[in-house]
Each structure stands twice: as structure tokens, then as C-alpha cells.
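Have a look at the structure that comes next, please.
Yeah, one chain of the complex is gone here, protein chain that is, but the others are all in their spots.
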């Protein structure tokens, strides 16, 4: 059995919905368990017990929510020091409104989480553009729920984005399973 | 008189149109001259003779067009070595289609140009979100023309985006003028 | 009189020392005042009352300290919404140990702060490589104090790095002063 942990922060429930959809996708893969936790409730043990970890955040001024960052500073940095997450599998997702023709800050928010993931020595699963529905809920780095229109009016997270999130969960679960006993970083 | 150089690469003419709109904006500011050149035609002298330089590119796989990069590797690196661009003013712009609710790669494309700009020691002018029309043609780092719909079908660069580009030119010209004799980095 | 605010978080006092050195540099510029505050003590009024804001952080897993992020999420986002920081001047600094021949995460930590700065519509002052002492305390994006050797052993922040920080303060103060009444983003 492989275990996947989904960690997130959410302001208005949109990122939480995305987390739930990813969890549904993970469950579609046989022999993979999933748990979903708010960033402030995640312990080092939760992380070390997982084979894959998925980080999600709303876009806040072009980087992740401070609660996810607090988890990284206070919990992930300890795992990093002791090399306790090396070889696990990871992915990211985000929600945001942004202005206009681009969701300003979405890419950099995902990157701000990915840098932590790379430091931890985790394998990164992107979101291929041939993922069904990508045009409505994806970005190269992961599932992305656009929650505002081009004038910043809230529109919630669409079913299309949730559907992409589900597939992102499926992908990450499969990679986690395939690499579980591969010991790719063993000396 | 302050001089501004606009450097760009273009595939289908969209980035070229944006370059032209920025030049129009620059010309609206008294005592500022502008020249617009394709990346492959720009010399070191063109750059050292300018007080401000604006770099533009289509989004190609999440970073700048190789022709802009070639200019940076072969010309800008020489200016860097000799500190010949220190204290000039700079800005960036881009066009791209991207998929879905975000213009995938737009932010990172702008960043890939900005890193060169920072290495050169140039002051960076962003695009404030209260710029008129921002929702239709802007990103925090500069003017952005979305040239495809969410399914990648080409739609050209909109009048709104060109209008934002014009204002970006105005802003950069004003900063260039204000800093022309300020010698902010003098020892 | 121009006002500059230096905002930082610090774990072991290294980033605090850098903040102090930058403040010393700011004071060398006539007609510029400076205040230095911990991120958790900064209010929206502190920011709106300043003409320039300098953000500093230790490197934590490749991005800024969560306390700086909390300030950005809870205070800066409000300024962004109302366009209250547009046209101010900004810079960044960081400290970090990192491993080996590069201070892992330093560039991305600075970028994580710069994205917020760009969203706010602030003019960005980089650190030119001809700044005296750059080789010992600088990075293209700002002053950087390397606080550990290549094996992560703590070595404190060097006098060289503090000296570069001082000059970074001088530069930002000069740009702030030069742009104070320039109204570069006025409609």
C-alpha cells in the first residue's frame, strides 16, 4: 500500500475543493491511500509516513499562502536536515483569480512550492497538456483552478478544474506507486 | 534628451506590434527618443548609447525566444563584464497564447529576461495593476498580449493589449528621464 | 524628506545585522529617513507612509521566511487591492548558508519577495556587480550575506557582506529620492 498526503491552505474553500478532487483521483488508483490535511495540522510524522506529498495553495501576491510557508519553515526544514523526504514523489496545485489574460502569480506560486520539494529531494510530477480538460484547469506545473474572472470577480472553482485536479491525483498516485520500491537515490 | 531602445523577437508579428505600441508610448514623453530593433540587429553600441532598454519576446516553452537569448549571450554578457549598462532603466513585455485560464509560461518568460536585466544592474519598471486596461493586457512584470484563446487558436494581439503596452512605454520613459542624471550607483 | 522602511525577519540575528547595515547606508543619503522593523510589527500605515520599502529574509527552503510571507498576505495584499504602493521604490536582501559552491535557494528567495514587489507596482533596484565588495556579499537581486560555509557550519555574516548591504542602502535611497516627485505612473 502506498500513502499520499495532500497538504493545503484555503481562504474561501476553493483550494480545499481542489484538494478534495485530487484525493478522489488518488483513490481511483488501486493500493494507494490518501489523507487530506490543512497545512497547520500537518506533522513531521504525517510527512515521513507518506510516499507522496501534494502541496496546494491559493495564489497570494505571487507566492504560496503563509500557512503553507510556515509548514515548510517549521516542519519540512527539519525533514530536509535529516534527509527524511528523499525519494518521495510530489506535485503541486493552486487556485487564484489574477487579472486579465493570465492568472498573475500562478506560475511563481507553484514554483515557490516546487523549490521546497526539490530541496527535499522529491521526484516532481508535472501536468501534461494532453490531460483531459487541461485548457480549463491546468498549468504545466500542476492543476490550477481559476477562481475569478478577468476583473477579479469571484466565480468559484469550475467543474472542469476539479476534473483536471482529479486526473492530477491519478498521475501522482501512479508515479508514487511505480517508484515505491525503486530506491532510486540509494547510495 | 533621453534615449530608449526597444529590442524584440517576433514570429507572427504580434510581439512586433507590441514593440510598436510601446514605442508610441515612449514618444508621448517629452525629451525622450526611441528606436525599435529586432534582437539580431542590436549591437553593443546600440545598448550603451541608450538610457533605457525594453526587452520583448514571444513565450516559447516558458522562456524567451532564442534570438533574444542569443543577443543576451553574445552582446549583453560583454556589457555585463565591463559594467556598461549599470544604472540604465529597463522593462519587459511578452506575447503568448498559452492554454486555459492562465497564459502558461508568461511569467517565467518575463523573469528569464529580467534576470539578465538585474545582472546588468538596470533599474526595473513593473506594470502596476491600476494601469488603464491592465486586465486586458498586463501582468505584474510588464505588458502582455494574449494572442490565443484558451484552446490555442490564434486571435492576434488586442487593441486593449496595445493600449496597455503604450502606457508601459510611457512609464518606462518617465523613469528613464527621472533617473538620467541621478547617478544612483556612483561610488 | 524621503522615507525608507526596512522590513525583515531574522532567526539568529544575521538578517537583522544586514537590515542594520542597509539602514546605515540609507542614512548616508541627505534628506532620507529610515526605519527598521520586524515583519510582524509592520502595519499598512508604516508602508503607505514610506517612499521606499526594502524586504529582507533568511533563505528557508528556497523562499522567504513565513513571517515575511504573512506580512505580504495580510498587509501587502490590502495595499495591492487599493493600489497604495504603486510607484514606491523597493529592494531586497537575504542571508543564508546553503551548501557548496552556491547558496542554494538564495536567488529564488529574493525572487519570491520581488514578485510581491512587482505586483504592488514598485520600481526595483538591483545590485550592480561593480558595487564595491560584490564578490563577498552580493547577488544580482540584492545584498546577500552567506552565513554558513560549504558544509553548513555557521560563520555569521561577514564585514564584507555588511559593507555591500550598506551600499545597497545608499543606492535604494538615491533612487527613492530621485523618483519621489516624478509621478511616473500618473494617468
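Residue numbering begins at 1 within each chain, and the chains themselves are lettered A, B and C in the order written.
As a working rule, a contact is a pair of C-beta atoms (placed from the backbone, for glycine too) under 8 Å apart; a residue touches a chain by one contact, two chains touch by 3 or more.
All values reported here derive from a predicted model rather than from experimental measurement.
Although one chain is not drawn, the whole complex shows that of B:48, B:77 or B:183 it is B:77 that touches it. Among the residues C:9, C:89, C:108 or C:178, only C:108 touches the chain that is left out of the figure. Of the candidate positions B:4, B:108 or B:143, contact with the hidden chain is made by B:108. Annotation: of A:122, A:143 or A:165, A:122 touches the absent chain (contact as defined above). For chain A, the residues in touch with the chain missing from this view are 80, 83, 86-87, 111, 115, 117-132, 140-141, 171, 174-175, 178-179, 182-185, 187. Mapped onto chain C, the interface with the missing chain covers residues 62, 98-108, 111, 129, 134-140, 144, 146, 150-152, 161. On the side of chain B, the interface with the absent chain consists of residues 60-67, 69-70, 72-74, 76-77, 80, 104-105, 108, 111-112, 115-116, 118-120, using the contact rule stated above.
Heads up, the rule we're going with is that only the chains that are shown with their structure count from here on.
Although chain A and chain B share one sequence, what matters here is the overlap of their interface residues, and that overlap exceeds half of the numbers used. One finds 29 Å separating the Cα centroids of chain A and chain C. Chain centres here are Cα averages; for chain A and chain B they lie 32 Å apart.
The set of chain B residues that touch two or more partner chains comprises 111, 129, 140.
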